[in-house]
Structure formats: structure tokens, C-alpha cells
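With one protein chain withheld, the remaining protein chains of the complex are depicted in position.
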């Protein structure tokens, strides 16, 4: 394994130690369990947003805890769910009486554990709502869109719901914003090299040079099929067409775009991709009002990229433009 | 090559197209040559700072053009210098009469081309100064420190000199700030996998699993020697000791730290490293006043990391804390 | 089997099952995210530790609850959550039992399967652990000899895995592979088979 780590089993805890040591002004751990992180100023009295999921996706999920974003996070092992207790503790620490939105990706382990956390929260009188990121169009056809998995596009929901909470919206309204954004977000990705779990040391798949995995998730899963590696422009077209179809984008529509690197793919390549996204959008008469290009949801050292599109209206755009400030993501 | 690109020869220009399309509010190209980029609001009337060098290092160099940072950049091919003409054009576009500081890394090709640009600038009556990043302690012993190459640590000089220019310092003063920061910056890095030039398609070195290159540059060069891959803690100690010695850090000193990823190394691993940097600093009684962890100067898809330390005094710390805003780096 | 025997048998089984961690990792790598080997080996360690701490002669219901909690938290994941829920459901049936028969075991499996089905919104045929658990649980009740019942359960689980491998996964991470899941063996169902086999190997004298 070409990794800079100590004992594989200590990887997650040592990473969290590093985060807490580096950003004590922005993040804190409310109890004894370092796997629960919240904003340093929690609870703020506003609606809390708790996310969570497996490790190995930085800046997802921990990186989106901050002003104008989420309020807390429950941290699992690499690609594994946090426990129900951890999800609950995060909720408890951020709740200032206005209730808590659980906002995370649609994965069995996470869903089962967050659902248990809802029961625990109820016992303590904490009101909760849940919104599930489920933006990966490759994972299920449109008819089964509620079963899709959540990938990088959840970033838009963090930004929008975070902004709604920050401006003082109530729990119902914040949850509705998250749902609305999720409903209008679609993502698809390709992989050029696998991921290696630190604890197992095994590559998640073998991919010969000159091939790519199409329709990958963010856990080193293979895609829905494999094909020859194409040019950047061909890849962009391949990723963009299903998103345009799924969101039913038509001339005159406005969108936000996220070109996300999976970990090992250089930022340069993401900009080469963005260039063609822009060209293709112009071609179909769709305006990009906001773009994010970089690493937003990774799979450790996987090479590849995903493209997410959020269909905008005035409300969504306004929320997206709101300032945000976490140790991993700043928007002014 | 596991790369998302079109024609290798178009790689740099298409990346720049992407950057210009994504950030028209922040960056512009002042003339016909897209390889010259400047702040959208240039010239500002303040001292201009022009950087430049080869491509393949994002966010270095283009990413550090913005408020509180550099004013312009001349962009070379991957790992190759920009031309003298491009360096000159960047200077001309950002000069508002207060003069221009050329601030870039100490590489032959860059030095020769920027030096020619000085002659061209003189002809147009533009006053210039030059400061060279030369922070890599592995590249030359302390006695020959003026011959060291520049790597990630130049980020500190961008931040400090950029802040000085922003607050209205004169050319001499801005150059002095850059020199002072460079003088007190030291970096060392390790590589876990090579780089592949898009135009040649060849890996920059072969490294068997379980080994690492120690003392690497940022162009896929091998290090000064090769050894077995160590644990994160051992690596941190190996990188940190020469920096502490070179900067003569003693109990009570204050430092800023940059843990930089070379491209493919996950952010998680950089935080595992930072954790031990913090522990080691505490051990020798040195206080970390400011830390930066992430990708600041990369070598395309190379895996590995570098550690930079800037020895602080009040002035350097104040400048480092000043706000900065580029499409690739925001500090509030 | 009495209360002390149950706790011992589980611990023996947990030691045994860890040898399959790499196999489960590899199956889950192909069809999921590769963490099932970790879930099973960390979970097995956690159960052994928890039961060691609990001591002998603990009522079966409590033993099972201890297992559920340990397994749920060792490496939280789909399997951890589903199995923990299933164990809790089953444990209720044993609230008054001190001496367990194959009929008790079969009833436990039925309750466990219902729990997984409910929580996972899944049914037999979705190509999950249920496909092995349900027929094996039924087989358990077809003989009063513990060892014969176990053999029949193992046979049933094996057959189910062989049959479902050619099917498309309809639940969990594997379902996202869609047609590509066809031909790949379900890791969760395999984990359950390995559990039965480990029980047999570790508790041969029973």
C-alpha cells in the first residue's frame, strides 16, 4: 500500500486527531467519542444539521461542518457507517431546541443507524427530520430514483440547507430545502483506478490501463460497466447526457455544476473537463450560474471524476450563493 | 496513461480555458496569449506580484493569483518555464506604476526567462525586483542554500508578500517581505509514486511497492535517496528534523506549518501527518500558530507529501493571517 | 443446549469464522465496498470480548443481546445493523428458554429473518443474506438432532447461494451494479453460510 499511515486500525482516529489539533477554533468534539464532531459554536439555537457516513471521502463529510453548512457529523470507519449512538450524540450536541435535520447519503448501513438515532433522539425530546442524498443516476433508473445512492451532489444540499438554517428557517423549512435540492440534483462519475482500504490492503478492482469504469460510486465500487478510456470531451459528454435527461434540462434553464475529483486525478484535468461542460451547456442553451471544481467527495486515492448538476431556480441559487466557512470549504 | 485529457499538447491551454470560463469574475487574460493570467481588477495601482513556472502543480502557480496574493502569472507547459515574453506581459498588465515583484521558484529555465523579462520591462520603464523560492532543504545543504530549488513553501511568500502589497507597501518593502519569508522557510518531501507527463506518457521513475523516494522535488524528480516506506510518524520525524535544524528552531519559537499533498495522496493521510507534526512541535516546545493542510503545490498525479515550516515573528504572522481570495485559495 | 453452552458455542464459532474474513472481503469487493471482512472479524472479536466479560450462566436472551450490541458497534455497517436487529428480535423468543432445541433455533431464525426483511425492506429473492437465512432456518426445524439439523441448514444455505448467484441483486450496495451483479455471489448470504459452518466446526462435540 502506497499510504502514509501508521497502524491501519488507527487511521480514522489519528486523522480526526489531526483535524481537531489543526482546527480547534472551528471544530470540537462534544463528548468522549472523537467520532462525533460539531461546530465549535454548537449549539447555535438555529436548526441543527447532522451528517455522517464512512471515512475516506474528505472533504466529505467532516469537511462540511461549519457556518452556513452542517452543524455536526458522525464519523464511521473507512467506507463504514457511524453507529446509531454517534449519530444521536451529534444530534444532541447541536440541538439548541430548533430540532435537527439528518442529511446524509442513501446507504443501507447509514440509514439503519441514523434511523435508530431518531428513536434515541425522540426519547430525549429532540425533533428530527431526515433527507437522503440520492443523486447518482447510474445507480438506478429514474423510475427507482428513491433507491439511488448518494454521491458528490449532496454538497449542494449541504450548502442550501446550511444557508437556510443559518438564516433562521425552521426545521420543516430546512428539511424542505434539502429535499428540494436533492430532487433537482443528478451526478454521474467515472473511475480510472481503484481504491485501497487501509485495513485490508486490497485494491477495490483491477483496471487495465486504457480502460475506465463508468457509473462508479464513492467507495471504490466498480461502475455499472467498463469501457475503453475516452478523451476528456467524450467523457464529459458521456457523463452529462444522462444528467441533462434526468433533470429534463431545456433551453433557458439555469444550473450549478460540480466537477469533482475522486482523489488522485489532478485539478488540471478537472478544469479540462469543466471547459467542455461549459461548451456543452452553451450548446443546449443552459446557463451555468455557479461552478465548483475540485475535490468535494473522494474515494481515498482513487483516480476519476464525477459531474454533478443542480437545476436552479431563484431560491436555490440564492441559497447556494450564501457564505460558508469550514476548515475545508470557504465561500465568501 | 490514466488521465482525463484530450490531445496531450492541448492539455495546458484547455486547462486555462476551463479556469477562465469558471472564474471570469476573478481572472482575466490581458492580451492574446492565454498563458498570461492576471487578477480581473489588475492593475490595482499597488505593487504587482508576478509569479510563473511550469504547469502541473495546481493550485501552484495560477491558483495564487487573487486579492492578498499574486497579481499575475505566466504559465509554462507542464514542468516547463513560461517564455520571457509571457513573464514580461504579465508584469506589464499588473503594473500600475508601483513596480512589480517577480516571485517564483528557483529553476534554471524560469530564472533565465524571468531575467530576460526584466530587460524587457526595463525598456518599458517598469521597475522590477526578484525573489526566488528556494525552500527545499533536501536539494542542497545549508552552505549552498541560495542554490536550493523552490517547492511548496513558496506559498508562505505569496501570502506574506501579497498581504504587504495589499496594504500598500512599496516595491522595496514587498520584495523585502518576500525575501524575509523565503529566508525563514524550509521544506522537505517524500514521494510514493511517480508523475506522468501527458506529452511523453512516461512515469518519472519506477518505485516498487513498499519503498519511498526521500527529498523529492515537485516535477516528478526522484528524491536524493530511496528507502523503505515508513509509518506516517516516522516519515514526519524524518521530514521535520532537517527543517528544525535548518531553521534553528528552539524552545519558545513560533512556526507556521504547511502539510502539502503531491496530488494522489488523500487528505486523510495529510491530517494523520499533521497530528504528529503537532506532537513533535509540542515535544520541542515550538508553537504552531498557523497551519495549512491540503494540496498547495502538486506534481500532477504523484503520491506523496511535503512538510514546510515558516519560522514566525510578529510581522510574518500578521501578514500570514491577512485575508486572501483567489478561485483556489480563500482565507477569511 | 443450556445457557452456558450457548455462550461457549458462540465464542467458539466467532473464533472460527474469522478465517473467512478474506473471502468475505473479496466477495464484498466485487459486489460492494469490501468492508464485510472487517465487519465480521471486528464483530467476532467484539462478541468474544463481550461474552468473556459477561461470564458463564447468563440467560440465553441476555447472551444474544450482548452479541447484538457488540456486533452493532464493532464496525457499524449494513450487515452489522441488520444482524444486530435480527438478534434482538430472535432473543425475545428465548426470554423464557434455558434449554434450547432445534425448534427454538428454527423459530429464532424465522424471527431474525422477519426483522431483516422489515428493516431492509427486502424479501427472499432479492439476493441478500435472507436467501440463505430463510431456507436454512426452516431446515433447522426438520430434525431434533442438533447436528443433523445443522447439516440440513448448511445444505439449504449452500443451495440458495448457488441459485441466487445467477440472479440480479435487488437490495443494498450490490443493487447499484444492476446487471453487472449477475454471476457474483452475495457476500452477506455467504457470511451466514460461513457462520453455520463455523458453528459446526467449532462445536463438533455438541
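Order as written gives the chain letters A, B and C; numbering starts at 1 within each chain.
The rule is simple: a residue touches a chain if its C-beta (ideal position, glycine included) is under 8 Å from a C-beta of that chain, and two chains touch if they have at least 3 such contacts.
Computed from a predicted structure; not experimentally measured.
Participant: The chain left out touches which of the shown chains?
Facilitator: B
Participant: Which one, B:29, B:51, B:113 or B:326, makes contact with the chain that was left out?
Facilitator: B:113
Participant: So one chain is hidden, and I want to know which residue out of B:14, B:89 or B:136 touches that hidden chain in the complete assembly.
Facilitator: Missing-chain contact among the listed residues: B:136.
Participant: Looking at the whole complex, which of B:77, B:306 or B:326 touches the chain that is not displayed?
Facilitator: B:77
Participant: Residue by residue, what part of subunit B touches the chain that was omitted?
Facilitator: 76-85, 107-109, 112-113, 116, 136, 138-140, 147-149, 197, 199-200, 202, 204-205, 217, 219-222, 224-225
Just so it is clear, only the chains that are shown with their structure count from here on.
Participant: Subunit A to subunit B: how many Å between their CA centres?
Facilitator: 29
Participant: On a C-alpha centroid basis, what's the spacing between subunit A and subunit C, in Å?
Facilitator: Their C-alpha centroids are separated by 32 Å.
Participant: Subunit A: which residues touch two or more other chains?
Facilitator: Answer for subunit A, listing residues that touch two or more other chains: there are none.
Participant: Would you give the residues of subunit C that are in contact with at least 2 other chains, written as numbers and ranges?
Facilitator: Residues of subunit C touching two or more partner chains: there are none.
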